Structures are given as structure tokens and as C-alpha cells.
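In this view, the complex is presented without one of its protein chains, the others remaining in place.
Per-chain residue numbering starts at 1, and chain names A, B and C are given in the order in which the chains are listed.
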Amino acid sequence: MSETQAELSPAAAKAPAKVNMIQALNWALDDAMSADKNVIVFGEEIADPEGGGIVKISHGLSTKYGSRVRSTPISEMGFVGAAVGAAVVGFKPVVEIMLMNFVAVCMDQITNHAAKLRFMSGGQTHVPMVIRTMTGSGFQNGGQHSDFLEAWFCHTPGIKVVMPSNPADGYGLLRSAINDPDPVIFIEHLNNYWTPGDAPERGKLIPLGKARIHRPGKDVTVIGYSRSMLDIPPVAEKLAKDGIDCEVIDLRTVQPMDMETILTSVKKTGRAVVVHEACRSFGVGAELSSRIHEALFRELKAPVERVASEDSPVPYAPPLEQAFLYTHAELEAAIRKTLA
Amino acid sequence: MSETQAELSPAAAKAPAKVNMIQALNWALDDAMSADKNVIVFGEEIADPEGGGIVKISHGLSTKYGSRVRSTPISEMGFVGAAVGAAVVGFKPVVEIMLMNFVAVCMDQITNHAAKLRFMSGGQTHVPMVIRTMTGSGFQNGGQHSDFLEAWFCHTPGIKVVMPSNPADGYGLLRSAINDPDPVIFIEHLNNYWTPGDAPERGKLIPLGKARIHRPGKDVTVIGYSRSMLDIPPVAEKLAKDGIDCEVIDLRTVQPMDMETILTSVKKTGRAVVVHEACRSFGVGAELSSRIHEALFRELKAPVERVASEDSPVPYAPPLEQAFLYTHAELEAAIRKTLA
Amino acid sequence: MVMTQPDSKTLVAIYEKMTLIKHSDDRVIGAMKAGRMVMPYYSARGQECIPAAISVQLTDEDYLVTIYRGVHDMLAKGLPPKLLWAELAGKVTGSCKGKGGPMHLTYPSKGCMVTTGIVGASMPIACGLGLATQLRGEKRVTVANFGDGASNIGAFHESLNLAAVWKLPVIFVCQNNQYAEHTAYSTGTSAAKISDRAASYGIPGVHVDGNDPIAVYSAAQQAIARARAGEGPTLIEAKTFRFNGHLIGDAGEYIPKAIYAEAVKNDPYPRYRNWLVEHQHASATQLDGIDAAIKTLIDEAEAFAMSSAAPDAIEVKRDVYATEIA
Partner (left out) sequence: MVMTQPDSKTLVAIYEKMTLIKHSDDRVIGAMKAGRMVMPYYSARGQECIPAAISVQLTDEDYLVTIYRGVHDMLAKGLPPKLLWAELAGKVTGSCKGKGGPMHLTYPSKGCMVTTGIVGASMPIACGLGLATQLRGEKRVTVANFGDGASNIGAFHESLNLAAVWKLPVIFVCQNNQYAEHTAYSTGTSAAKISDRAASYGIPGVHVDGNDPIAVYSAAQQAIARARAGEGPTLIEAKTFRFNGHLIGDAGEYIPKAIYAEAVKNDPYPRYRNWLVEHQHASATQLDGIDAAIKTLIDEAEAFAMSSAAPDAIEVKRDVYATEIA
């Protein structure tokens, strides 16, 4: 079914000006399911009798789409594997892994199977599935419920990694992820769910693999995604008052990374700072930093700075959670350092 | 029990001049078990009735140490978790995950538990266990039996990552890993098993976290570990004939990385190349490259080069396996590029 | 094995543990509602009889592994209320210095070894504790707690099989509260009874009313005797209910009203109190005395927690490894 239908849907006209991520993602699932009957949704608690998902992202879907939407047993290996199987024969499953740390119980189906079946079958099969999951510190969920593990998947060829930062992107990227012929892990941030943002235009897809220039600037390129896009803009505005003009880029898709947009920007500014919530070492920032250094070594005016969390598990007590995460002050200092 | 006993054992005197990795690791397990009755060993097929391990690394141990050495069901979650539990109460389990890709079925016990219990318990418990595993391309084992996944664990605070390249290091590092109070993943390379090397001195431990300068040099620092230490030395010798003097560093421990040795070397040479078999993007090379750029940006004469495998699953057919892995020619070219 | 009925002293000890659990839980929820405490808290109100009736038969040497919904298990096994409360409050005086929180309670000196937030993960770890005991020739048992939903995850299967082939002294206690988060038992679970699954491992599987202390007591008694005798693991399914939803804030819309009402009618706490008095195992006055003592204990625990300091930021670098990170 074509996207035109969704684009012309009356819902578009009625959309409110501001919505939050939960609403945007719910629309994306709903519109994807109505556009293509091969889209199916499952995961723990996600059907309406079980509440439509723990933050209600799939609210209303099982009522509307029946058995295409199912609550599963607590069996991530089982149901993620089931998504792989259904995808191989043409379904477009969207499965929810309630919190990102739980990928650890089903890595095999994601990394050894979903990511590799296209290659190992010599292109005879492919796995157009989406794994939605959420995570993030700041909720006292402790060491086993808060990790950002995107780097594991970025290092797994065959899978794409999408991490939206705002409702409109969430909608458009999730629609694209569902349509994508390859497996996508779609990582949501708990901190972003309730932040209102511009309402998405329903039916409007945002291509995967394209970053977004959130704020044009000329002095230093600050690259973020997901949660860090809540932190970078206020710091950039603060610095603007001191005459430091940041170009802020939201990666949106972390793998594949939009090197064209990034390098064009850094070529212009000569400076770059990378920001993510995942712990610092061996994170996405390392790859980004390496690529920038490799491509623009002679043009860079300062080494690329990385701003990220401590190399520790996520602690429970709020002051420790704060100590774990980078602060706005650290971010500001890193940006200033590139200009020193 | 102290190391002295092992050091004084008559075996030391009788050791042959050259042994392979299998023999060295078997000695390490044997000596560790005889030095400390808390060392226990389990995994699939590892007891003698089942052949003493698929490459026989644990050969003879169950005969010698009885029920401290056990073959397990095919239940990686179960037995890795059992190692966690036994470690928490003072055992030092050494468990074998037959091939590295199978970590994907038991990531939870490794990353959410072994790596985090010390922190989450506020230091009340800790998990002195070792996970031994092996991997590597070049054996037509295909996409699900050949991956190097060390980057996943390097990005998991709380666990250490050790990757020996030769029998003497294998012995000394495994002994240290077993004695270490924290969980260690000890990654062996199939290609290295049968390569003879200097025999270890039995009882001599090699500290974790310390790199080894394999070949001193002044022009460019080439950093490798595990399998790449089979490839770098011949290329370095070849380049030496052209007057290019490589300093070759074997990381030995990948996390924590010995930045002191690395930075001292790169400060001297002004150039660095990082080499690993794992696929390139988001790999260990990225972290190393970033850290070097960050620390020595002004001193570097060229950007750090990364030499690694393709960002693809490991293919089956031998010509494709070769196309997947970096070649000596690529390695040579990368080194020359830093000098161009 | 000769099985014995619990004497009055034991029955009262069970009551005391149940009271401790219930009072602490009521008070935590009170503190949360009053805004004095903030956290994700998984109340076990309604399930207190299970750990109480099991733990009276355990010593400090015996091991316990439990889950996010495990405060009751920990208190019953001996985690001091002060250390619990300070941990919940995220204070440096907490059992885990405020680093673990409710999902990761630990207190080795009473055998409280591991609390996990990952469904199913308690069981493989319990196998390791059992293995340690077996290798050392000790008589300890390990109790592994988990929920009904957890019986559908792979770790359950691998652990019961491993414990069975190695004859490990582990007691797998499924606290079947009929819901896994918002999912009713039969939506996720194909077995009529979870205890039926013991047949897959050739081990005893016992289904008991988890709200009946005597039933739980005797099922545990047999399992403990079997484990201590080196005969291997047992699966106990104790059927119960949780009154406060999955976590505080869960309004429980997914629970049919009739089922909830029926469960409340079966509340093990008042039922057991009345039964003790009725059968003259204790006088009401005696039990009032216990209640009062426990109230004091919780008062002290709360005061201790509230007056304690938060951990210092440096703690984020400690306990990652044996040596502090840079």
C-alpha cells in the first residue's frame, strides 16, 4: 500500500501542534498497521487487555487490529525469534523489548540471526523487522534497567540503529524503520517520552541514515542523538550569548551514520564535540571521533571531544545517577575546550 | 595458596622450549587448579569422558581434579550464571563458552550480572570468574561461529577483556585472569592455537592491563592483539628492509587498555596504526584511535589508521573469508600512509 | 524423611516475619505517598507468608537469591530493616551504599546473596550457589525465588535442568501471584500448573496454597531435607496474589474486580493472625506485643534512612572493579 493514502488521511489536518513522543510513536504504529497489513506488533504487555504497553505506546492497537497485536509471555528469545521467522516470509514485525538491558537475554536472535540471515542466505531471505526498546538513566531504575547499548548493535553488521530525539522524528523514523527491508533497532529514551514537541505530519516519513542540522552555526559542531538532544540545545544557546556559535547535529540514525552531513559541518567549523548518554569508552562517540579525525585531520583545529557518561554501571541513588551522567557544565567545558 | 608453590614445581624445569597455545592454556588451568582449590572449570565437553574440550585445552583436568571439572548441558545461560553464583561465594570458576558467538545466548549473565554485582551490591560481593572462549575466521565456520565481539565487553564496565597472542602470554595472562578479583573474558583465537611459541615459565604470571612492546621501533607505532599479532610482525620486518622502523605493541589486555605504554610510544613515533580482526566500525580500534587523537593531537604527524575486517558477517567460502579479513598488503599500505 | 508439624514457637516466628514484611511494606508505601520516598517499588504485600514460612527453617548459612519483588524475601532471611530502608532511600548507609536500590538488595552475612531485576536470572545464579555448597561438602541450601511469568523464560529451563543433572541443593520457589506485570497467568503460561514443569527434569514439583503458612512450611521442609540430603532440587509453586499491583502507581485496571475481591478475602495476614489465636498458638496480647516491637523497628529504620547521608559522587567510580576507576 502506498504512503499517499496515509498522507491524505483526515488525521493529518486535525493533528495538534504539540504532542509527546508516546503519541507520535502510537500514531506511527497505527498508521503503519493501517497502511500495510503485514505490519504486526508484539511484546510484553502491549495489547490493550494488558494496558497497551508500559508507557502505552501501543495503546488501542490490539482493539483496532485484533490478533495482529499480541502480548507475549516473558520470552524475549522466543518472541524476537518469532519476529525473525515472520519477517523472513514477508511480515514486518515490530517487537517491543520492554527495556534495553533485556536485549541481553535475546542477543542471539538479534545479532546472529536477524542481522545475518540476508547475508548467510546469499540474499534469498531478509528480515524486515523492527525492535523497539527504551532506556535511560534518571529514574532510579538502577544497574539493570538503564543502559544505552547502541554500540553493541552498531558493531553488528546487518542491523541498523535508529535513535530519535523528538516526537516528529520519532514518527517519521519509526515509519521508515518499519518499511526498511533490513532489521532496525529503534531505541527510545525514557526522558524524551513526555517532552512535548512539534507534532509529526502523519504520513511523512523521514529517511533513515540522514542526520538533521538542528541549529546551524559556524564555530563548532556538536553532534548528539536521543537524550543528548535535550541537553545540547540549551548549552548551545547559552554559549551563543558568549558569541560561540554551535552547529548542532542530531544523528537520528546512528548506524549507518550520515558522514556526509557530519564532515561537511566539521570541515566548516574545524571543531567537533560528540555527546551521548552511553558510557564513554568504546561507545558510539569513539567511532564518530575516529572517523572525523581520519577524514579531517589536517582541517581540525582541535581534537574531537567526547562527552558521555562514566564507565560504570548506572547507580540507583539520585546523586549518583547525576554523577554517572555528563552534566551541562561538562558539555559546556568540552565545547569551550575545542575553542581554547 | 601462594604462587611460590607453583613456581617451585618440578614441571618448570622440564618445560620444552616451544609449545603451542593449547598446551600453555592447559598448563595454566592445571597449575591454577593445583594452586587454589577454589578454581573450578566447567563448560560443554570439557571433562575427559567428553574429550577434554573441543581443542583439548582442559584435557586431563577432570581425571586429575574430579568433580571440580564438569561437562555441562548446552545451557550457556545456566552454566555461566552458575559460575556467577559460585564466584560470589569465593570460587574462581573458569567457564568455557565454546565459540564466541555463543555469548549471544548468555549476555545477560555476563553483562547484567557478572559485570555489575560488585557495583550494585555496593562492594559486598564480587565475581572473580573467567569466561574463556575462542573464535576467528579462516576455518569456513561461517557467519555464526567466527565473530570477534570483544568490543561489546569493552563497552561493559565491570568486566575485563584479555586477548593473548602467543603461548607464553596465554599462560601468564590466564593465570592472572583467574586470580583477578573481577570477571574477565578471555578470548582465544583459533588461528593461534597451533602456532608454536616460547614455552611459558610455569608459575610466572603476567599482569593484566599491561601491554608488551613486541618490537621496539621509532617511526610508527603498530598496535595489535590476538590474531593480528600473527600478521603485524612479518609486515614490520618487511618494512624494516625499506628503512621503516615499526614499534609493535601487543595490547594483551584490551580493557583496561595500557594507555601509558601506548601513548609513550606514539609520543615518540608520532604515528599509529591499530589492527584487529573484528569488523572495523565501532570496534576496539575506534576507542584506541580516539584516545590517541585526544591525547596527542598536536604531536601526531598523521591521523591514526585503523586496519580491520569488513563491516559484514563472516562469509563461508574461503575467497570471501579472505576478502572479509584485512590483508598484509592493506596493513602495509596503512603503515606507509602514516609516513606519507 | 520424617516430617514434623511446626510447633507454636515456630508458628509465631512465622507470624513475626510476616508482620515485619507487612509493616515495612505498608510504611514504605506510606512514605512514598507522602512524598518522603521516591523509587520504583515492587510491593510483595499479600505474598509475605511464603518467605516467612520458608525462612524460619533456614539458617544464616543458607543462601537466598531473589528478584526486584524481593523485599519480603530479604527481610524474612534477615536483612536488617535499617539497612533495607536506607538502601531504598538511596543512602550511603544502605546495605548496598545506595548503589543497588530495591532491585539489587544484597546482604551476604545473612545469606542474602543476589537480587536481580532481570526476569529468570535468579535461577542460574542459585545453581552456582548450590554448586559451591556441593563442592565444599556443606549442608547449606539455596532458595531461588521467581514469579509465575519467569517460568516462561529460558533461564528457568536451563537452571532446573542443570540443577537436576548435577543434583544441586537448590529450592526453586515460584511465587505465583497470577500476574506477570499486567499479564494474566494463562496469557503467557501454557502449563496448567507451574509445578507440572518439574516433570521435565525428573524432580519433585509441589503446588501449594502460598497463603497458607503450614502448607508452605511443609513443602519447604521436604525440599530442604531433600536438598540437605544431597538428593537434588525441588520446584515449589506457591499460589498467592499481590495486592499492590506490579509497582506502586499501577492501578490494576487489568485485574478483574471479582478476582481482586476474592484475593483480598484470602489475605494471608489477618487470616493467619486469627488462626494463631483461634488455635491458641498465641494470645492476641502476645501478637500485639510483636506488632508493637516491629512498629518500633520500622520507626527506627525510617528515621535511620531519613537521617542518613546520600552517597558521595565519587562512589560512581568505586566498586566498578576492585580498584577505583580513574
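In this text, contacts are C-beta pairs under 8 Å (C-beta built on N, C-alpha and C of every residue); 3 or more make two chains touch, one makes a residue touch a chain.
Note that this is a predicted model, so its numbers are computed, not measured.
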- Message: Looking at the full complex, which residue from B:Ser34, B:Gln140 or B:Thr195 touches the chain that isn't shown here?
- Response: B:Gln140
- Write down which of C:Asn161, C:Ser218 or C:Asn244 is the residue touching the left-out chain. C:Asn161
- Out of A:Ser58, A:Thr72, A:Thr133 or A:Thr338, which is the one that touches the chain we can't see? A:Thr72
- Per the touch rule stated above, subunit B touches the missing chain via residues 44-45, 49-51, 54, 71-78, 101-102, 104-105, 139-145, 310-313, 315-320, 322-324
- Item | Absent-chain interface as seen on subunit A, which is shown | 40, 67-68, 70, 72-73, 75, 77-91, 93, 108-109, 112-113, 117-126, 157-158, 160, 180-182
- Message: What does the interface between subunit C and the hidden chain look like in terms of residue numbers?
- Response: 152-158, 160-161, 164-165, 186-192, 196-197, 199-203
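Note that only the chains that are shown with their structure count from here on.
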- Task: Taking CA centroids for every chain, report which one is farthest away from subunit C.
- Result: B
- Centre to centre, by mean C-alpha position, how many angstrom separate subunit B and subunit C? 40
- Would you mind listing the residues of subunit A that make contact with two or more other chains? 77, 101-102, 104-105, 142-144, 310-313, 315-316
- Note the residues in subunit C that touch 2 or more other chains, in rising order. 96, 98-100, 104, 116, 118, 154-155, 320, 325
